[in-house]
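Report on the following structure.
This part shows subunit A:
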Amino acid sequence: MKKQRIAAGVQSLLTEEATCLATTEAREPIYTRPDSLTDTPMRFCPGCTHGIAHRLIAEVLDELGIKQRTVAIATVGCSVFAYEFFDTDAVQAAHGRGPAVATGIKRCEPDTIVFTYQGDGDLAAIGLAEVMHAAARAENFTVIFINNAVFGMTQGQMAPTTLMGQKTTTTPRGRSIEQGGFPLNVCELLAQIPGVAYLERGTMTSPKYVRQAKRSVKKAFQTQMDGLGFSLVELVSSCPTWWHMKPLEALKWIEEVMLEQYPLKVFVDKLEAGE
Partner candidate 1 sequence: MPERELITGNEAAAEGAIAGGCRNFFGYPITPQNRIPEYMSEHLPEIGGVYIQAESEVAAINMVYGAAATGAWAMTTSSSPGISLMQEGLSYMIGSELPGVVVNMVRGGPGLGNIAPAQSDYWLATRGAGHGDGRCLTFAPFSIQEVYDLTGEAFPISQKYRNPVMILADAVLASMREPCQLHERRDPPKEKPPWAVGRGAESRERNIVNSLWIDPQVLEEVNWRIEHRYQQAAEDETRWTEHGADEPQILVCAYGISARICQTAVERATEAGISARLIRPISLFPFPSQVIRDWAERTRKVLVVELSMGQFVEDVRLAIEGACAVEFMGRTGGAVMTPAEVAERIIAMA
Partner candidate 2 sequence: MRQEVFMAGIGGQGVQLAGQILAEAALEAGLELSWFPLYSPEVRGGPTTCTLVIADGPVGSPVVGGDADMILMDRAAVAMHLPGLRPGGLVVINSSLAGTDFERDDVKIVAVPANEIAAELGSERAVNMILLGAFVGATGVVARRFIERALHKVLPERYHEYIPLNMAALQRGAELVAEQPLRGD
């Protein structure tokens, strides 16, 4: 049922594009590349949601009018080339160190808008200390956390967020307590830290969720602009390649399996609370 809906959506987009092409002179394009994205073609695998996440961030930077004063922090993983896609100043950080690098930038240039774009290996494994302490210090920057339950760039090894029983290249018999321990729920950990001003977990499996994810990304950046403290949006994402699924199966797996472990939720919203 859902599969058909998505397919229908794609079809309507294609039809719309065809209409646009046919009537370029008569109509303004209704769907263009956001100003905050470069024209470099993205090289993500088919069906990967990184591209959507990039676009959402770029749209938000455009809408908030902050592109010119934004510094993007690319990290290590499939996020590594983020500086090629965001048309902003950018800094490449060592694996897991994005929040420390962001701290240095934001503290020295408080008027800039700083965000890190980190995967689950980068943020929840090697960089857990950096993100926790940035939150504890109430550092005023934004983290976009892409959780796809696997190390993508290094070809599908277990991540801290890998689900119990999930097969990866380093959990060939499925993640077990004995071998890999339990998945780490980053938002639930961060929710206890008073320095966190905005914290939400979203996903991008359907137009509804995509719109919701964009709202949360926008609120996170607004939180930073208002100087309220640390903001993080976790986006439960797909990795069809290393999940060995077709793109639509992957989206379905997110909704039916992953969201059980990582439920969608607004954990902290000081913007709404008017603080």
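Just a few scattered comments:
FYI, contacts are C-beta pairs under 8 Å (C-beta built on N, C-alpha and C of every residue); 3 or more make two chains touch, one makes a residue touch a chain; residues count from 1.
Criterion applied: all candidates are chains of the complex that A comes from, given by their letters.
As the structure is a computational prediction, the values presented were derived from the model and not from experiment.
Chain contacts in this complex place subunit A in touch with candidate 1, from the set 1 or 2. Taken together, the subunit A residues at the contact with candidate 1 in this complex read 68-69, 71, 74, 80-81, 83, 87-94, 97, 100-109, 111-112, 129-130, 132-133, 137.
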